[in-house]
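All protein chains but one are shown at their positions in the complex.
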């Protein structure tokens, strides 16, 4: 059964994505690093409490995008990755809008997933992240995160990310992410 | 009751910060909860549980710094803020080092706290965040986060943040944060 | 007679650009800030030597884009601006490729021209510039600089710039520019 926290939109998504997605999970080539053993255990347990006890040794920061504040992968491949999520209370800053720290986390993670869909699959390490915040996003609005690989060189990768509102396309944030490939 | 995860060093901290900090925690105007039900179960305490119940209506992203991945405020005042935390599993990326998204969240939040200690107290909204990642940090290492206000103008504030290892002072990351004061 | 320092490519340029360009110079609505009185005098003198004597009091840094290292405006309007130039010796760094400081100057200036084609025409002041350098450019290669206004708000404008090689489209640099509108 497909994890409920990681729902895939069926309508606008090309069928090959389902294949990719399955392949990713089964062959551990794409989001394996993200979901790794934790999600597998999640889906196999009825008690998330035991999960947390069981997976203490493999907890990671970016699992926030799976459990606490899940995003939906819309498409991935060819150096690109698109996810979306509705803004909820857990995403907010003190002003009641999408938190800049969560936005930066998305810029970091989703662009890394985009990079991992290129040939090598290596995530690399971050060298620099730059995020510009154009418009606020409020609870209930659905945000589309579009990441693409501008260049995946032998040593350096240059990625860009755009967050926009699904309804109307208004830009929320733009990010540049530079990674070093080891 | 003061959350045990958010211990404040008593010696170098101005007394007014204690008041601010208490006010922030008790009125839930400063920080709340990232991982919603997960931390409740993790901490499994009645005190933090009731806290979370009380603050359900103001859940926010940056409460990750209180509950899930707490930082210790070392000092705050005069446009500066210093916190520290030991790197744990929950902070990690796939490579087993401090996650760039969490680092960016710290750059965002701690510099905002620094700004809030200046005259106006207004947090503003983020215009731009830039983070450079100099060295990896591994589990067990204690990271010191130093934020300072370079300029708090009428409309724009310029902040900088430095993450370094408490043991040896090696730089982990440097950040620049620009905010618009409304 | 068209100014020799500001030559327009005749072949690949849409005819409407000639109109725009003439309009810009005659109505002083777009590049006025850049060329202002200096270019006018240029076009009225046969000796650029005397020009410089005459215009000592209104020299500006960005005139480098007119005199010393001229760029050709391909199109401008609707918050966008495209210029191009062949890489020459004067553009180079010690490694013999396009200098990062000149690239940053282009990111600053061309995005400002793009912003000036929006309604208000105000250039604003720079808050933040971020440039990523993807590929080197060598002498003889023609670089296309594409600037667009992502958001021109009441107080803040967000602009992006892409430098690519005319032959092949390979990205040279990407920039983000944030301006404060006074």
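Labels A, B and C are assigned to the chains in the order they are written; within every chain, residues are numbered from 1.
Operating definition for what follows: a residue touches a chain if its C-beta (ideal position, glycine included) is under 8 Å from a C-beta of that chain, and two chains touch if they have at least 3 such contacts.
Predicted model only: the values in this text are computed from it and were never measured.
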{"item": "Missing chain: touched chains present in the view", "value": "A, B, C"}
{"item": "Sole contact to the chain not displayed, among A:97, A:111, A:149 or A:178", "value": "A:178"}
{"item": "Residue, one of B:61, B:158 or B:180, that touches the chain absent here", "value": "B:158"}
{"item": "Hidden partner chain, touching residue among C:114, C:127 or C:163", "value": "C:127"}
{"item": "Interface with the undisplayed chain - residues on chain A", "value": "127-128, 130, 155-156, 176, 178, 180"}
{"item": "Those residues of chain C which, in the complete complex, touch the missing chain", "value": "33-34, 36, 48-49, 52, 56-62, 64, 67-69, 89-95, 97, 99-102, 104-109, 123, 125-133, 136"}
{"item": "Residues in chain B touching the chain absent from view", "value": "128, 130, 132, 134-135, 150-151, 158, 160, 171, 174, 176, 178"}
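Throughout what follows, only the chains that are shown with their structure count from here on.
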{"item": "Separation of mean Cα positions, chain B and chain A [Å, integer]", "value": "23"}
{"item": "Approximate Å spacing (C-alpha centroids) for the pair chain B, chain C", "value": "41"}
{"item": "Chain A: positions in contact with at least two other chains", "value": "128, 130, 132"}
